[in-house]
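Note that one protein chain of the assembly has been removed; the remaining protein chains are unaltered in position.
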Amino acid sequence: MLRQGKRSGARSSGAWTAALLLVAIAATTVILQPNSASSNGAELLLGPALPLVFASLAQMLIILVGDFDLSVGYAVGLVNVISATLLATDVWLGVLVLCAMVLAYVGMGAIVEIFRVPAIVVTLGASFIWLGIGLTVQPVPGGTAPNWLLQVTSASWPVLPETFYIVVAGAFFSWWLVKRWRYGIVLRGLGNNRSALVSSGWSVLRARLYAYALAGAMVVIAGMFTTSVTTSADINASATLTLTTFAVVVIGGCRFQGGLVEPPGVVAAAVAISLLASTLTFLNVAPAWDTAVEGLVLVAAVSTKWVAEQVRARVGSR
Amino acid sequence: MTVSATELLSRAKRPQVDLSRARWAFPLGATVLLWFVASGISGHLSLDLLLDNVTLASFVGLVAVGQMVVVATGDGAFDLSIPYVMTLAAFVSAAVCNGQDGNLPFAILAGLAAGLGAGLLNGALVTGPGLPPIVATLATGYIAYTAILLMGGGAQLAVAPALTNFAQQSWHGLTLAVPAAVVIWVLIAVVRGETRYGVYLHAMGQNRTAAALAAVPVKAMVVSTFLLSGLLAAIAGVFLSGYVGGAFPDMADPYLIASVAAIVVGGTSVRGGESAIAATLFGATTMELLTAVLELSGAGAGVQDIAEGTVIIVVVIAVTGRSGAR
Partner (left out) sequence: MSEPSTRAVLSMAGIVKLYGTNKVLSGVDFSIVPGEIVGLVGANGAGKTTLLRILSGIIPPSGGTMAFGTQNVTFGAYNPMEAWKHGVAMVHQGLSLCTNMAVWENWSLRYGRVAWKKKRTRVAEAEQALERTFPASNISPLASVAELSLAQRQMVEIARATSHPWLKLLVLDEPTSALSGESSIKLRNWLKQVVTRDVSAIYVTHKLDEILGLADRLVVLRNGAVCWTGDGHHVSRSQLVEELGGRVLDNPATGPLPESQAQRPTSPGVVGPTSGSAMDDKSHGEKSVVVGVEGLCAKTLRDVSLVARAGEIIGLAGLEGAGQRDLLQAVLKRGRGAARGRVSVTGSIAYVAGDRDGEGTFALWDIYRNILIGAIRLKRVVRASLIRWRHVDALVERWFAALDITADNPKVNIRALSGGNQQKVLLARAFASESRVLLLDDPTRGVDVGTKAAVYAALEDQRASGRTIIVYSTEDAEFHYCDRVYVFAEGCISGELAGADISGSEIIRLSYEHGPTTAEPPTNERPARGAHGRTVGRLRRISDPTKTSPGQEPSRRNYRHYEPH
């Protein structure tokens, strides 16, 4: 199956859970909506998944180094706003501002590391700031998405919809970042054993800044895809994104401590949750239920993992 | 030693709070300062303005104190389920009332029970499978939200008129929520400062290992803090539904961030091991008055948010710098 590509390198049970979940939900979707198996249908379904995929990857990178990002929702929303306003009118200024966004993420990382302030509070404050800027620039939903951005998700690529390739590319790239990139080892080390890093001569500050910079880049990508998919600017559309990314990283098999993340699992979980939301919409279930169902899946995933661990421990002791 | 310990002890004042300096001074001062600024902008010194914001702040203060107790246990404990539990309690009591006054006492109890149930779930998830508190409370929040939807939460529920009357009675903008809240705060202040529970709470937050070795029942304490937080969220939720005249799904959205902001501005470390009730409450009033000042000066909602966020970050850097990196 084509989805094998996403799972390359995923060894932990967490990623497998996510993959299974994805397969199950995809199957359900196809059964309920036979149209979704077509190129157009898949495109429509996968499109909304893109923001969640990259926002979750951003969260994953922050969790990799042992922090939490409570600002990812509004950060993505802010990028969305900028993309649909500045980027359309004055491209280069817009690009500059988006780069500033990445730098702002680096700034958060610097505050966390230099002042030893818990990331939860820094990102909480930052989320206000993103929200504020977004509201100031675009108080009500509106704006226009630049054409070239719209092309990105509606282009027609051979065999499979473009969004599919993007998702796979995202999974592959993030997997490479964490597992193959030479500096990825340092990031993983930071999340696991800080003193080992220090005694090997690595700079902890630099490692943290890299992680935050990468997360910032993911946020920018997520925001731009939001614009591409929703074709407008609305800071509040991404309000619930933060909590959803937490759910996704947990379901995807990441741990909050110890530097254990599963990029393919995260991507699979993000796509799964998105498909779930789409399926619910198709079944005419009110959008409010999305959150509830997310919660159920979260609880189920966590319980399954816990039960699996208990079983493994018992079996191991025999 | 030439001076006896007795004399030394009598010389040193016995602290009522964990810290020798009064933590509440800064946020109280900030509140008053902002009130003056607000009055300056609006042109006259208005007690109503202050008391209006105090009322709003009292709701935040209630849940912020619950959040504070959870955070005080240390180890990255946060209660992210607070807004959902508030709403759930509001819905439960509204549903039991069904718009009539008859069942009101029972309805309120049902709401509180919902809060306690959520707290119990939080505690169980954290102490049992050992979920990180953020994930556990998130999950509980989602479950509460599901319950809300099941109770017809797609739309607004009406609450008992008596509750609305009670909650909306005001004297110059100061509603009955405030004295009720004050009573609760005093109770919690007593518990935290004068009981064995308070000593255990602050011990755990500083060093879980040392606390366990000193015979502190760590797991039971963790569960109790979530129970308390859930209960306070429920009380706030029921009261809030009376104040706004209805129970609707988004009613408690801002309260999560507001609760953490109040703690931070109050100067309490989010690493745990300390708590300061008066400071947290004044932190809540500070944030409310900051919002008021910004509104009065014509700043849009966006600028208000930026200001609040910046204040949180600046204060937390200053606070962490003071108590030193751990």
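Order of writing sets the chain letters: A and B. Residues in each chain are counted from 1.
In this section, a contact is a pair of C-beta atoms (placed from the backbone, for glycine too) under 8 Å apart; a residue touches a chain by one contact, two chains touch by 3 or more.
These numbers were taken from a predicted model, which means no experiment stands behind them.
Undergrad: Just name the one of A:Leu260, A:Val285 or A:Ala300 that touches the chain not displayed here.
TA: Of these options, the touching residue for the absent chain is A:Leu260.
Undergrad: Which one, B:Glu274, B:Glu288 or B:Asp305, makes contact with the chain that was left out?
TA: Of the candidates B:Glu274, B:Glu288 or B:Asp305, B:Glu274 is in touch with the missing chain.
Undergrad: Which residue numbers on chain A touch the omitted chain?
TA: Against the left-out chain, chain A lists 180, 182, 185-186, 188-189, 191-193, 195-197, 199-202, 258-260, 313, 316-318.
Undergrad: On chain B, where is the contact patch with the chain that was removed from view?
TA: Against the missing chain, chain B presents residues 1, 4-6, 8-9, 11-15, 18, 20, 190, 194-197, 199-200, 202-203, 206-207, 209-211, 213-216, 273-274, 323, 326.
Definition applied: only the chains that are shown with their structure count from here on.
Undergrad: Distance between chain A and chain B based on Cα centroids, please, to the nearest Å.
TA: Chain centres of chain A and chain B, defined by C-alpha means, are spaced 30 Å apart.
Undergrad: Report the residues of chain B in contact with chain A in the complex, numbered from low to high.
TA: 76, 78, 80, 129, 131-132, 134-135, 138-139, 141-143, 145-146, 149, 153-154, 249, 257, 260-261, 264, 270-271, 300-313, 316-317, 320-321, 325-326
Undergrad: Within the complex, which stretch of chain A touches chain B?
TA: Interface residues on chain A, with respect to chain B: 68, 111, 115-118, 120-122, 124-137, 139, 243, 246-247, 250, 256-257, 286, 288-289, 291-292, 294-296, 298-299, 302-303, 306.
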